[in-house]
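Here it is: the structure, laid out below.
The complex appears here without one of its protein chains, the remainder shown in place.
Showing subunit A:
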Amino acid sequence: MDKFDTLTGIAAPLPLVNVDTDMIIPKQFLKTIKRTGLGVNLFDEMRYDDDGNENPDFVLNQPGYREAEILVAGENFGCGSSREHAPWAIKDFGIRCVIAPSFADIFFNNCFKNGILPIALPQEQVDLLMKDAEKGQNARMTVDLEAQTVTTSDGEVIRFDIDPFRKHCLLNGLDDIALTLEKAPAIDAFEAQAAQARPWV
């Protein structure tokens, strides 16, 4: 998994509540054999019209936000199904950090599995960041995971909380697999012993 330490980038404002996983990636894109490639269909129904043309009003279609790496959104972000395709699509688009007042539980967990940092902050602070994001491409925010801070383009610093274990995993790019691989000596030892005890396996 990709590490996450600090990120300075454009933040896109998406002032909607209850952004669900169907909005993030509609179900017709789930038959894919890939985790990647879903970025072009991120927010598909809001982003394109029925003929597949870009909707110029949608934030990620606007010139200042095409390279956004941070998303600022309303409460209960990521509700709906457990599909891991939602974080896959967000990441594939290039967004590594989502800031909102609250997140749906499964989506929140899925983010960490995919190297995305979800930051939950009180509504007033999200409002402040939303305003900052609305300034466009010259307003770059900085997210510092080690220091647990978000810094606005004006230099205002906001602190956020995160579970220490998850922070450790993100900072070091550790996913479940990486964590298990840290136990490789134990697996090696088990295999050696099992090869003696049950050589036919």
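Convention: a contact is a pair of C-beta atoms (placed from the backbone, for glycine too) under 8 Å apart; a residue touches a chain by one contact, two chains touch by 3 or more; residues count from 1.
We take it that contacts and distances are computed from a predicted model.
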Undisplayed chain, where the name is taken from the UniProt record, one of "3-isopropylmalate dehydratase large subunit", "Cytochrome c-type biogenesis protein CcsB", "Intermembrane phospholipid transport system permease protein MlaE" or "CoA transferase": "3-isopropylmalate dehydratase large subunit"
Contact set of subunit A toward the excluded chain (per top definition): 1, 31, 33-36, 84, 113, 176-177, 180-181, 183, 186-187, 190-191, 194, 197-201
